[in-house]
Structures are given as C-alpha cells and as structure tokens.
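Every protein chain except one is present and positioned as in the full complex.
After this line comes chain A, so read on.
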Amino acid sequence: MLQDYLFPETISEAVSFLKSNEGQARIIAGGTDLLLDIPEGKIKTSCLVDITRIPELSKITLEDGVISIGAAVTHNQAANSELIQEKAAALAQAASCVGSYQIRNSATVIGNVCNAQPAADTAVALVALGAVAEIANPGGTEYVPVEKMYAGVGKSTIDSASQLVTRVSFPAAQKKQGTAFVRLHQRKALALPMLNVAAMVALEGGKFLWARIAMAPVGPGPVRALSAEEILKGAEVTPEVIEKAAQSALEQANPRSSALRGSKEYRTSVLPVLVRRALEQAVANAGSSCK
C-alpha cells in the first residue's frame, strides 16, 4: 500500500529518502511500467520517490565529445533532440518507437533501461552506442556499462529501492562514424518489437575500423553480435562483407518462440536481414555508402 509520494530536490536527497525508508521506498520517473506493476503486486512499495523534478536530471548535454542523458529525460525529449538526432541517430530512432506519443511524453529513457525488458528499444540503442550508466548509491557513485545492467529477463542489476541511475553517457558520433536502429513490429505504435537491432560503425578509407552491434530479443537483454563485429573489423565496406557479418550474427542469437511476436524459426530467418539493414543505414549515417 502506497503511503507517501516524495519529490526530492537533489540526487543526494533522493538517495537518502531511499536509505531512510530501508527498502520500502522506490524510485519513480515516468512510471509507465511501474504503475502497471504495483497494482498487479509484482512490485511492493510503500513510498514513491519521484526524481523528475531534480533539475540536473532533465538535461541532455554534450561535453568533451560525450553525450549525457539525465534520468528524467523522456523518450520524446530524446527523440526530438537535435543533438541526439545528429550525433546518436540510433537512440533518437529507438526512442521514437516506444509505446505511443503519450507514453513517450511520460516514460524516460533510463526507466526503459531499468525496467530491463529483453528488447527495450533504447537499451538496445545504448548498448550499440557503448553507453555507461552513472549510478548513485548510498556509499558513492558507480559506473556500469548499460550492457551489464541486465540480471535476467525483466531483471535489472539496479535496485530501485536503494540506488538511482542518474544518467547514461556515450561518445557522440564523430566524423566517419554512424549509427542506426531498425525494428520489426506488427504495428507502428503500441507494439513491442518482434526484433530490433542497433549498430554503430566507424569507417576509414573504405574500411570498417570497428563496429558495435546490439540485437534483441535474442537473450535476457540486448546481445552483442560479436562474430559480426569481428568480421567487420578492418574489412572493406562492401555488400558482401555486410551480408557475411549479418549472417554470422546468428552465432550469438538465441531467440525464443513468442505466440504474439514470431516463432524462433521466423526470428532466426529474419534477424540477419535486420542486422544487414542496420549496418547499411549506419554506414549511410556515417556519410558513406556500400560500394
């Protein structure tokens, strides 16, 4: 039973509210997932600590080539940010796919990550971008790659009853770097992805310097297509190389059958197509094209 609803003004106040409630209080940002889980009894809490009015958490910043997104930044704010569109297109695209327009006005990017659904769109994009989360603990600050924030299906390593993710940071795409996000879904809104893939590439002299590819739902959280990344490293930017990398993505993928969102067989057949498209679009976003 909810007894209290608090608005801390600073990060340290938020953490101390959690601490003084000894596990009975919980962070709320947009609340669009949490407020479904509480009535269903999936989450028990007696106090919500609303972090959306902590001024520094509402910011999207670029400092020394690093973009940071605060914990109160909504999907629409991220999707509509010119900085994100220009320097982290994959994240802008992913954020614009979640839920509906109304949901995106409330739901936060970091909330999407902390809710830890296997194919959380913005988490997939953030893994491809190499994002790291800043976490405020009672004992101090900790940094964890978004890739390491999944403890299992629907389970985050973040304990929202004692800690708070304050922001996620990742390097802005530089010259000859590009990012992209592709998603397969049954409807254009209010539909969870059947599959989603994000990619970031760095090119030089017609070759891939490196690539980072994240795909879902093919594991408990976004999964890196490490074989594909290895194939691309140092290889020519050609349709053949991209196709070979796309096929190899299956080596790390273990999709499950979903009655609503595609069988294992279907997802296995389609995944390489999405990886190929993500790579082609990331190459195009880097200002290049496949010869």
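One rule holds in what follows: contacts are C-beta pairs under 8 Å (C-beta built on N, C-alpha and C of every residue); 3 or more make two chains touch, one makes a residue touch a chain; residues count from 1.
In the analysis below, contacts and distances are computed from a predicted model.
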Subject >> Hidden subunit of the complex - UniProt protein name among "Dipeptide transport system ATP-binding protein", "cytochrome-c oxidase", "Peroxiredoxin family protein" or "Nicotinate dehydrogenase small FeS subunit" >> reply: "Nicotinate dehydrogenase small FeS subunit"
**OP:** Consider the whole complex, including the chain that is not shown, and state which of A:106, A:137, A:162 or A:247 touches that chain.
**Re:** A:106
**OP:** Determine which one of A:15, A:28 or A:283 touches the chain that has been left out.
**Re:** A:28
Original post:
So which bits of chain A touch the chain we can't see?
Top reply: 1-5, 7, 28, 31-32, 35-36, 47-48, 50, 52, 76, 99-103, 105-106, 188-190
